[in-house]
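Removed from the display is one protein chain of the complex; every other protein chain stays in position.
Now for subunit A:
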Amino acid sequence: MKVRVLVRLKPGVLDPQGRAVHHALEGLGFAGVEDVRVGRLIELDVADDTDPAALTEMCEKLLANTVIENFTIETGEGGK
């Protein structure tokens, strides 16, 4: 089973990378970009009977740092 974990900085946590990318986009002449936040996509291939709770635990223990990041887990069709 394919699983996609999206890790994003929590709202309110400043994202220096996103800000630099934002500036670069403006430098390239793209107008109207309001904000840029850089996150991380982690694709896992796990056994079909993997317990969703185990996926959550993987995120909390390692894949995301919940001090600064939120995560969402997509499985099945969304996870493709």
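Structural remarks
As a working rule, a residue touches a chain if its C-beta (ideal position, glycine included) is under 8 Å from a C-beta of that chain, and two chains touch if they have at least 3 such contacts; residues count from 1.
To be clear about the criterion, contacts and distances are computed from a predicted model.
Matching "Branched-chain amino acid ABC transporter permease", "Phenylacetate-CoA oxygenase subunit PaaC", "RNA polymerase ECF-type sigma factor" or "Phosphoribosylformylglycinamidine synthase subunit PurQ" against the UniProt entry of the left-out chain gives the name "Phosphoribosylformylglycinamidine synthase subunit PurQ". The omitted chain makes contact with just one of the residues A:17, A:56 or A:72: A:17.
Mapped onto subunit A, the interface with the missing chain covers residues 13-14, 16-17, 20, 61-63, 65, 67-68.
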